[in-house]
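A quick write-up on the structure given underneath.
Excluded from the complex is one protein chain; the other protein chains are retained at their positions.
Here is subunit A:
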Amino acid sequence: MTGRMVNISKRWGFHGVEALKNASPLYKLTMGMFALLALAGVSVGLHGMITGYHHVYGVTREISWGVLISAYIFCVVTSTGLCIVSSIGHVFGGEAFMPIAKRAVFMSIVFMFGGFCIIFFDIENPFRMAIWNVISPNFVSNMWWMGTLYGMYLVFMIVEYYFLLEQNHSLSRLMGFFGLVVGIAAHSNLGAVFGMLHGRPFWYGPYLPIYFIFSAAMSGGCAILFFTTLGWKINPEIMNQRMERAIKAITQVTIFLISVIIFFTIWKIITGMVSEGKHLVIMSFLTGDYAINFWVFEIFLGMVLPLYLLIRSRGNNFNLIMWATGLMMIGIFFMRYDIVIPGQMESVYHSLGVEEAKNMLTYTPSFHEIMASLFGIGFIGLAYFAGEKMLNGHQLEKHEIVPEGGYICPGCGAIHFMEEGESEEDAMKRHHRIW
């Protein structure tokens, strides 16, 4: 493209390390805390890796996926969700959703990396994976597809983000589309990793792949609301009328998606109660060991409270939205935990009626597992706060940084650059390939 040469930092809205240096002490302290958390997490994780996971992790032969897998799923669900919600705008052309695209895609990449950080400490031989996944693939294994599809997804998202920064809307839209398709394939396939295990009736069936996609969309809506309103706390200037409209639209979509998940959960409970294989687990949700997880975190914090608060906020009380979605993020984490652990609680020999398998199996996360999970969370927090400052709140439409020759596109909110002798309308048509 023969566009006008513009300073790349201005072109990308990049404020650089300077912005971090100018941040308030409190902001630096917050970032420092997340950095410390990530550092502590990675050190404890590496310590576990050297000592041997079976000495330091709480997972057992029967419950071999613990809090690390839950945290990994939490991260990749959120990542896919951010991709799904942002695609409504910049892939499918829902104009109201456009202003959130940059932050959503950025955070989607960050969450994906966070997820990879966590699963690195769960896979026993992560380095072998890179070799054998390529030279000895098992095409009928969901696990293989999960790794491959998420790898592709990450590449598409990064390329998409580059084109978003470059304001190449056609290519970013195309990449966004591919990213969405691969992301949905990857994520439903993650549901199928669980859903295709014959011996685990709590997971088995088509429910989980479908649930995962809707649940991802809900998490994505929640996450983008949370990170945008938090960004507004950090830098109130990011809010303008277009952004307010976007928040309102996403609030509406999130309310709808929470209702969908409530619907899913109700039927999961009701059908589970009449299924011999699921009954015990469902009862432990309702009245047993997992009752607090289920009722307080999953139902109240994850669904009912945010639903109420988001409706009350009417999409324009940003403080309320921030609290609702922040608490909802915690609830969503427990939702993931409540999928992973209870699915393994019932021994495969339980229905044989033997003494060894009479009781439900129990699992408590160990210090090492919690810290290794916090490595990913710390990384995500750090990247978010750094991104808000360095990428200028993911905004391009702030007037002071619109460079010479550029203008804010009324359609997409990004800055477009006019070529010599071109009108704004011509430039917009060229950028959006409208002829």
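Just so it is clear, a contact is a pair of C-beta atoms (placed from the backbone, for glycine too) under 8 Å apart; a residue touches a chain by one contact, two chains touch by 3 or more; residues count from 1.
Just so we're on the same page, contacts and distances are computed from a predicted model.
Enquirer: Which one, "Phosphate-binding protein", "Glycine cleavage system H protein", "RNA polymerase sigma-70 factor (ECF subfamily)" or "Fe-S-cluster-containing hydrogenase subunit", is the UniProt name for the chain you do not see?
Expert: "Fe-S-cluster-containing hydrogenase subunit"
Enquirer: Pick out which of A:S70, A:S86 or A:N142 touches the chain that's been left out of the picture.
Expert: Missing-chain contact among the listed residues: A:N142.
Enquirer: Just to verify: which one of A:A35, A:M129 or A:I370 makes contact with the chain not shown?
Expert: Checking the options A:A35, A:M129 or A:I370, the one contacting the hidden chain is A:M129.
Enquirer: Considering the whole complex, which of A:L197, A:L230, A:L305 or A:I370 touches the chain not shown?
Expert: Considering all chains, including the one not shown, the answer is A:L197.
Enquirer: For the chain left out of this view, which of A:S64, A:N319 or A:T362 touches it?
Expert: Selected residue, touching the omitted chain: A:S64.
Enquirer: On subunit A, where is the contact patch with the chain that was removed from view?
Expert: So the residues of subunit A touching the unseen chain are 52-54, 61-62, 64-65, 122-126, 128-129, 132-133, 136-138, 140-144, 147, 193, 196-200, 276, 344, 347-349, 351-357.
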